[in-house]
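Note that this complex is displayed minus one protein chain, with the remaining chains in position.
The block that comes next holds subunit A.
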Amino acid sequence: MSLLRVENLRTYFDTRSGVMKAVDGVDLDVREGKTLGVVGESGSGKSVTALSIMRLIERPGRILPGSHIYFEGKDLAAVSERELEAVRGNRISMVFQEPMTSLNPVHTVGNQIIEGIRLHRRTSARQARERAIELLELVGIPSPERRVDAFPHQMSGGMRQRVMIAMALACEPKLLIADEPTTALDVTIQAQILELLRQLRDRLAMAVILITHDLGVVAEMCDDVAVMYAGEVVERGSVDAIFRSPQHPYTEALLRSIPLLGMTQDEPLNVIPGVVPSALHWPGGCRFAARCSYAFQHCHRQPPALVATRSGFAACWLRGNATERSQRGAATDA
């Protein structure tokens, strides 16, 4: 059963230098209670996708007509702002990358959690406060009765991220979107936060979209994975299948770049030669062609569509349209 289905999501930014096609036809599927990992290089449109799902895109960004975000029987791309406000923080919550700046410095963490509760639940201030303390305890903050009155600047990055998670869980959402929730934290804290997310997910039976750079985290935590490249999903399917047999050359390259156990963090992960093209003018054919070691002539001419493969879906001329390939006769063996 899918909880969230994103179809043909396109989010563009009108900038001075032109239209940035940050997200350009993304399809996603999140199953009830399951975790979807979203991976891809910097600038591939992961965050914009996440924000678009909650329709938090601000000027000069816009979600194009024809985009669909089906969630609990509604198309979030089409509902009113008021309806969305009832969904945000209630049915779908979000945890951001930057715990240092994602909390409001002038309000206590307790009041920020309480706000999240009282926006969606009719409870007294007292009950909400008790619930906030409960939530702080749930995310593993020591002496929550005291911490509830602390200001964000009195907490460490890891603690703040726990507060962010507590806030996101305030109304027990069906879907939690975590956009690189550990990137800004120390390595040891990263592991703790991920473990916390995993526990809470199981305990509350939430679905999670986990955006990350780290395929190791995907392997460990996710059921499904979507690989993004240049504003598109180039491959998606179950983690097991895709890790065993990636169908898209980009996924394959990413998997090859996973650091082996024992390698230090400092070693460069990005071993794929070349750079991501600019969102201002994507190349005409397959957007990965310039960096793909399998690329053949046709790749540069026509964009491949996402088609079913034995591991899920992939957008590559090597899969699917075989006749096209043999006609060109330039394919390398995959």
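Simple rule for what comes next: a residue touches a chain if its C-beta (ideal position, glycine included) is under 8 Å from a C-beta of that chain, and two chains touch if they have at least 3 such contacts; residues count from 1.
Simple rule for what comes next: contacts and distances are computed from a predicted model.
Student: Just to verify: the chain that's not displayed, which of "ABC transmembrane type-1 domain-containing protein", "ABC transporter ATP-binding protein", "SoxAX cytochrome complex subunit A" or "Thiolase" does UniProt list as its protein name?
Tutor: UniProt lists the chain left out of the view as "ABC transmembrane type-1 domain-containing protein".
Student: Decide which residue listed in A:Glu72, A:Glu85 or A:Asp240 touches the omitted chain of the complex.
Tutor: A:Glu85
Student: Among A:Ser2, A:Gln154 or A:Gln199, exactly one should touch the missing chain; which is it?
Tutor: A:Gln154
Student: In the full complex, which of A:Met54, A:Ile209 or A:Cys299 touches the chain missing from this view?
Tutor: A:Met54
Student: Among A:Ser2, A:Thr101, A:Ser156 or A:Ser245, which one touches the chain that has been omitted from the display?
Tutor: A:Thr101
Student: In terms of residues, what is the contact footprint of the unshown chain on subunit A?
Tutor: 51, 54, 56, 81, 85-90, 93-94, 96, 98, 101-108, 115-116, 119-120, 151, 153-154, 164, 167, 170
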